[in-house]
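Reviewing the structure listed below.
Here the complex is missing a single protein chain, while all its other protein chains stay put.
Right after this comes chain A.
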Amino acid sequence: MSTQQYEGQAAGQANWPNGIAPYNSPIPMARTHLGHALVSEWTKIRTVRSTVWTLSVMFVLVVGIGLLTAMALSGDDYTGMPLLSSGLFGLMLGQLCVITLGVLVVTSEYGTGMIRTTLTACPQRGRVLLAKAVVFFVLAFVMTTLACTLTALINSALLSDQTRPSYVSDSNFGGSFEGGKLVASGGEWLGATVGAGLYVALLGLLSLAVGALLRHSAGAITTMMGVVLLPLVMALFMAGEALKDVRDFLLEYSPLNGLASLYRIPMTEDQDATGWPLLGGLAVVTLIILGVAYALLHKRDV
């Protein structure tokens, strides 16, 4: 604490009974805005181990499983799967890492009491939530898209030479052949890279919002696992005509179906599904939950 010379000390003396002028800091102060919050949140997310761990594990799962599946399939005859579709298997596991990170971005602050420090430094609570959401979403999108793109390239390199059995025609299977080689259309590439990245990043953002609602790591992670996995599991056990509508509904709107559709292997009978409408639906749901989290963040004590 250096001794400061206060400007206007004499003038101030009249106002303060003990003759001490109010303190003024020599440090330049900026009026804070969203930019400050974004920089701060970026520092926060890159300086905890959970970020490094979850994203590394996601990368290893997506690329590793992608590579193993591609290697296993490459010697076989063409099975009818679209060229890039086996990237889905790794991502089904990898998305759980992104979900975990999304939850932790918010709940770790509640768990440690850091949230009080954060909201003291930035009392504009909406700004904090927005900054967290933006920083996490961009990071999750970039990392997942990178992993998916790498996997797609591996698949494309290893699987395009699969032998086409004589009974396979262009019309009855998802994949398409050009000059004797299995190829993927531009739409398939887009779905299996940017589409999958967006979808998983959105799931992560939904997890962040659920984390902000529940403020409890285990509770929020469990909730998100349930949301992602349960519809499909429940549908599996629904036999019989009476339950068909429910079963179809659960299958179609299962978060996993959205992802599978982006890889062009949808779980429903609609084999033309691209997954983009489901991605849009996920975006709408995510925005609504974020909105609720925003409203509650303003209302609740921390």
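Observations on the structure shown:
Simple rule for what comes next: a contact is a pair of C-beta atoms (placed from the backbone, for glycine too) under 8 Å apart; a residue touches a chain by one contact, two chains touch by 3 or more; residues count from 1.
We adopt the following convention: contacts and distances are computed from a predicted model.
For the chain that is left out, the UniProt protein name among "histidine kinase", "Membrane protein", "Hydrogenase expression/formation protein HypD" or "ATP-binding cassette domain-containing protein" is "ATP-binding cassette domain-containing protein". Residue-wise, the contact with the chain that is not shown comes from A:32, picked out of A:32, A:79 or A:185.
Considering the full assembly, A:113 is the residue among A:75, A:113 or A:281 that touches the omitted chain. Listed by residue number, the positions of chain A touching the unshown chain are 1, 3-4, 6, 16-32, 36-37, 39-41, 43-44, 47-50, 108-109, 112-124, 301-302.
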